[in-house]
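Every protein chain except one is present and positioned as in the full complex.
All chains are identified by letter, namely A, B and C, in their written order; residue positions are counted from 1 within each chain.
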Amino acid sequence: MEINIRIAGAAGQGMQTAADLLGKGVTRSGWHVIAYSDAESRIRGGLNFNHLRVSDQPCAGVTNRVDILVALTREAVEQLAPTLTEGGVILCSEEREHPRRAPLNLAQLAEQAGSKRVESTVAVALVAGLIGLDSSVLEPLIHERFGGDAAKLEPNLKAMTSGYAAAQAWSNREMFVLPPGDGQTERLWLAGHEALALGAVAGGVTFFAGYPMSPATAIFSNLGDWQKQAGIVIEQSEDEIAAINMVAGAAYAGARAMTATSGGGFALMVEGLSLLGMIEAPAVIVLGQRPGPATGLPTRTAQGDLNFARFAGHGSFPRILLAPSSVPDCINVTAYAFDLAERFQVPVIVLTDQLQIDTTVSMAAPSFAEMPRERYLLTPEALRKLPVYRRYEQAESGLSPMAAPGDSHHTVVVDSDEHDEEGHMTESGEVAERMVRKRLRKAASVEQAAWAPDVTGEVEGRPLVITWGSCRESVAEALAQINANGAGVAHMNLRWLWPLPAEPISAIVNAASSITVVENSPEGGLVSVLREVTLRKVDHEIRSVTGRPFAVEYLIEQLTQEVMA
Amino acid sequence: MEINIRIAGAAGQGMQTAADLLGKGVTRSGWHVIAYSDAESRIRGGLNFNHLRVSDQPCAGVTNRVDILVALTREAVEQLAPTLTEGGVILCSEEREHPRRAPLNLAQLAEQAGSKRVESTVAVALVAGLIGLDSSVLEPLIHERFGGDAAKLEPNLKAMTSGYAAAQAWSNREMFVLPPGDGQTERLWLAGHEALALGAVAGGVTFFAGYPMSPATAIFSNLGDWQKQAGIVIEQSEDEIAAINMVAGAAYAGARAMTATSGGGFALMVEGLSLLGMIEAPAVIVLGQRPGPATGLPTRTAQGDLNFARFAGHGSFPRILLAPSSVPDCINVTAYAFDLAERFQVPVIVLTDQLQIDTTVSMAAPSFAEMPRERYLLTPEALRKLPVYRRYEQAESGLSPMAAPGDSHHTVVVDSDEHDEEGHMTESGEVAERMVRKRLRKAASVEQAAWAPDVTGEVEGRPLVITWGSCRESVAEALAQINANGAGVAHMNLRWLWPLPAEPISAIVNAASSITVVENSPEGGLVSVLREVTLRKVDHEIRSVTGRPFAVEYLIEQLTQEVMA
Amino acid sequence: MSVSTADYASSVPIAWCPGCGNFAILNAVKKSLSELDLPPDRVVICTGIGQAPKLPHYLRVNTFNGLHGREIASAIGIKLAANDLTVIVHAGEGGAYGEGGNHFLHAIRRNMDLTVVVHDNLNYALTKGQASPTTPAGTVKRLQPEGVASQPLNPLALAISQSCSFVGQGTSARADLLAGLLKAAIRHRGFSLVHILQTCPSWDRIHTPQFYKEHCYELGEDYDPQDRDAALRLVMTPEDRHPLGILYLEERPLYNESALHEIEQPLRGRLVEPETADQVLKQLAAKTK
Partner (left out) sequence: MSVSTADYASSVPIAWCPGCGNFAILNAVKKSLSELDLPPDRVVICTGIGQAPKLPHYLRVNTFNGLHGREIASAIGIKLAANDLTVIVHAGEGGAYGEGGNHFLHAIRRNMDLTVVVHDNLNYALTKGQASPTTPAGTVKRLQPEGVASQPLNPLALAISQSCSFVGQGTSARADLLAGLLKAAIRHRGFSLVHILQTCPSWDRIHTPQFYKEHCYELGEDYDPQDRDAALRLVMTPEDRHPLGILYLEERPLYNESALHEIEQPLRGRLVEPETADQVLKQLAAKTK
């Protein structure tokens, strides 16, 4: 059983805090939960909401069903009441009259607690009371959150107590009470942006440069919080061009370097990306997609930049594109991105999006012990023994020995011009050819390291649905439901997007009876990639053009229509 | 019959001037000529050459054969002597001993004329004398070039006279004498960069903003020369980002706006490109390709940025990619680019490259009379009659009415955020969807306007060779020779590269027995496009990775090997 | 023609926070434009992305709302193409001095007839309050937990050091002075910088209206804005007191007067006459390079 809670109101009314308290509470109660948000590009006012999907079973998809609507403004009531499921209720203050209103008055309870400002805590307590969250879980949360400020703690505790009691006392409460979870109360409550930042720490990031841009900012705000603890040099640059060129400089100097941005900022980094390709500097770039073109919808979600990322930059150079398949996977993918970048001396782009970044989930604690810990720079000892050091020495694999300046008596020379083995600029067609071929061999080495796609179900002769990135979870859930009736639709998700080895992928898509690509963008990015790589046509495409995530219900409907037809 | 002349020496020794004098002279003599250059990224010194291919027949391909090598430095002798054809000779000064040296001493003749500095004029005169250019053509050229400076005119005239006489007097001269041409002495002697700039003028350019970058600089230097005459506002901006955003501003204000750059500068313009897409501002961007990544080989040629141009920019928006098929075609393509940009309210990218830009040819004078002259802005009269004006009004074609601010009492609002019909920013998913769909409909309208590819020869059941851009001419010539033996290889050249309607192109490629793509880049750009669009595999790929153009000889060899095998 | 603030009324709902200093600036803009008798269709407001840049949507006026930090570049394009229109830039200090610092620098050199109004709220407000180029050193932020290490930019000194032809300062906390300053800047023929100390109650609780009221003072009658040394000294002394008014004025030739060939007509009206290319061609054919 699951309960969907939507906390809606104007920016600045504390919906995010409320969602966070509730999410953490239900996580500590052994339930599963996923939370995401819908926000306007403003700091106060408007209509935002945070949605929590709480269940006694694992759940990771997005839904538009609402069982409990916490409406902090009149607009929230008006706009969102239609999303309520049968039996769903609205929690709002008395003056906001609505037939679906539960007799639990937010404003009044808040006033009783002594402050209009605790409305959102009242809401948390009401929801907690309705779904049966134990008050022993609730109280520490309030202390953790407001404990630092006595003036706030008092009314919030009051709000909690009275809200909780009111909910428990309500006669129609039963339909919201969740069965107990699996008893695992030690799960983490982790946001996508935290997972991406954590993955970077696990991958050994030592240098970050960036410029704020939604939805990527949260990633480096986290790194900002941890910079001392994790030993990261963080530089807020004057613009994105500075950021990528700082990353290139730091990578040259031997740092594990990173930046994070969104489409517009990435656009400004494109020349620098080409520089990374030319000097063969490792770097990780997190590209948090949002709807474009241009400024687009700054606080919404999209998967529209796959081909942009694939071809960004003038000239040819190898790069790797990865896409986490879920919030927990953000940790792995980012950590491995650092390893791949340094191993192959290439930029690695991690494609994520607003949905994945701003989604918070309950998840098992990750283990970092098995993660790669190799560094691929020549050690000072090894370097000292070399009679000569040449940064772009020819090698069968295309991978030249990489050294950092300062690690020995050798000098390290890199150049954005075409260069010879020593890194000095060249005019020679022969030298240029040698270097181009070296980079092409490196590209081939990279391709050999590609991760196999994740395939669920039997593909042979069956319809195959293909995804990447943030919509993977909702599609997987939709397919699980469709397949519950024995439909037998297979699912392939790509976490390694580029370079894509033609043979294994072609084998899979050619085995399928039909292929369907689900992507949140106006034009099909993966569709282009698959057509080009496999020469097979994509039979169905499910896309979104509103900047909002796909909901499981919608996907079930569409997939049934398209794929099963 | 043709004679290939290579004038080689250090940067700054006047090879370009010599090539220009000779080229103009042979053009005025009724011969055909194509000239291109090979230059290092420096201002003085090194080894550069200018190559002239002169013929009594039309000729447009690149060749590496050399019949007359004018070597102004010792290095030029050493490096380039091996390129001489049988019977080819070197013109150099006495001290540069070489078995192939003709007994015509440049330095000595220059000294006799009174100045070491006229060596290049001596060279011009010697070549003129050898190939039989009439001295009545030669003399005015010297006057035109040096007439402004009496001190220079004198020695250059002397150099001309004595050089010409010496050549005519040489006993072995006959093998270089060209048969008379077709008597057409009115042809133009025009460089690619001039053709591109002329096309812009013909297309009604009124605004240009740009930042110097090889090989594109020459295009706007020409516009600089003509700004008063043609009424163009030219702005040298502080960087490429400024340039593209100025272009966007000027286009909004109703100018026919343009910029020109190379890969690195284009990379910096990518965010602005996405802006043009979002606000639906017309603009023409000339992308003069050179080998990358990064700074690459700044003065060399490549065709490596097709897919970068195709996908540059975050989010989806229609754009048009065009590629002139020859120097004369640069005029047409650029002129039409302006029409298309304004008609469809899209950015149009003209893909050219160093080879095309820096190649000069003899050509028939173009006629501008038939070129499009329509402007697609609402007129002030039409505007005044409108009760309301909305920049992004819905329209079946996706093409909303375009007006310029200041043309009426209506205000014009554009926004890089997703916006409503009036141009005001929106948070609404519905409005966003409407706008996305409007732009998708516009993309469909654009696709319908696509130019058909140029197909030569019968395709059905025959091998088909596919090209775009600067290598078209050399491939056409190679195929003409191959087909002279009845091989029957067909040729398709694309001048309209994107959007590429699938059906007509698929019909052509599927009819062929094999397809071969010739592209001057390490990775196949058009290969990706064709695979994606037609789902047909490309059987052979001929690429270059040295930054040098394909020569006809090389293409004949490769095509015979690959295609005829 | 007589223009009133009502002519500038827009029905777009305002997305700024209650109490934001931008409201005072918005009113001053309406007031200045109408008092200058400029109708909305003869004015273009050009902006980028941020809170300040939302401003033109809250007016009825020609609007070019472009990219973050590129507002000045786009405005130059607009002004060069439409020299009959009044072009005004509204930018946050993040856009104007951070992302777009290079355009600001070089726009001063050009001295085109543009007015650039910078709403300086000492932070990147729309992206949630990060440090901006003017955030005081030492300010603690999430990305700078030990305080901002860079010294803040001094945009006024920068502008005067490059002989910016009009440099003014206002504050949203003194709405009474703003319209007058904007009018003077718009009237000024040349590049005008109007730097506005703008309150942002959501992210900055120190620089309140009260703070600016206390820390700002009006320049007196005796102040001579044409004395460059004095102006520089004024803006380079430590920042606990902020002068309001016209800080610096310099007579400089306008960009298009000095060297651009006269653009007599705005470019939007220009016909396409392919034959122009014939004339160019003729000239080209005559000359040997």
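Please note the rule applied: contacts are C-beta pairs under 8 Å (C-beta built on N, C-alpha and C of every residue); 3 or more make two chains touch, one makes a residue touch a chain.
As the structure is a computational prediction, the values presented were derived from the model and not from experiment.
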Visible contact partners (per top-of-document touch definition) of the missing chain: A, B, C
Which one, C:G66, C:P133 or C:P243, makes contact with the chain that was left out? C:P133
In the whole complex, of A:D239, A:D353 or A:E477, the residue touching the missing chain would be A:D239
Sort through A:R100, A:K152 or A:R375 and give me the one touching the missing partner chain. A:R375
Which of A:G87, A:P103 or A:P405 touches the chain that is not shown? A:P405
Hidden-chain contact residue, picked from the options C:I160, C:C216 or C:L284: C:I160
What residues on chain C make contact with the chain left out of this view? 98-102, 105-106, 109-111, 133, 137-138, 144, 146-154, 157-158, 160-163, 228-229, 232-233, 236, 252, 255-256, 258-261
Extract the touching residues of chain B with respect to the undisplayed chain. 12, 40-46, 211-214, 217, 220-221, 224-225, 227-228, 234, 236, 238-239, 264, 294-295, 298
For chain A, which residues lie in contact with the unshown chain of the complex? 16-17, 20-21, 24, 141, 144-145, 188-190, 194, 198-199, 201-204, 206-207, 209, 226-231, 233, 235, 237-239, 241-243, 245-257, 271-272, 275, 279, 331, 335, 338-339, 365-366, 368-369, 371-375, 377, 404-417, 423-425
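In this text, only the chains that are shown with their structure count from here on.
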Cα-centroid distance, chain B relative to chain C, in whole angstrom: 40
What is the distance, in whole Å, between the centres of chain A and chain C, each centre taken as the mean of its C-alpha atoms? 37
Between chain A and chain B, what's the gap in Å when you average each chain's C-alpha atoms? 44
Residues within chain C bordering two or more other chains: 49, 67
Chain B residues touching 2+ other chains are 241, 271, 275, 279, 415-417
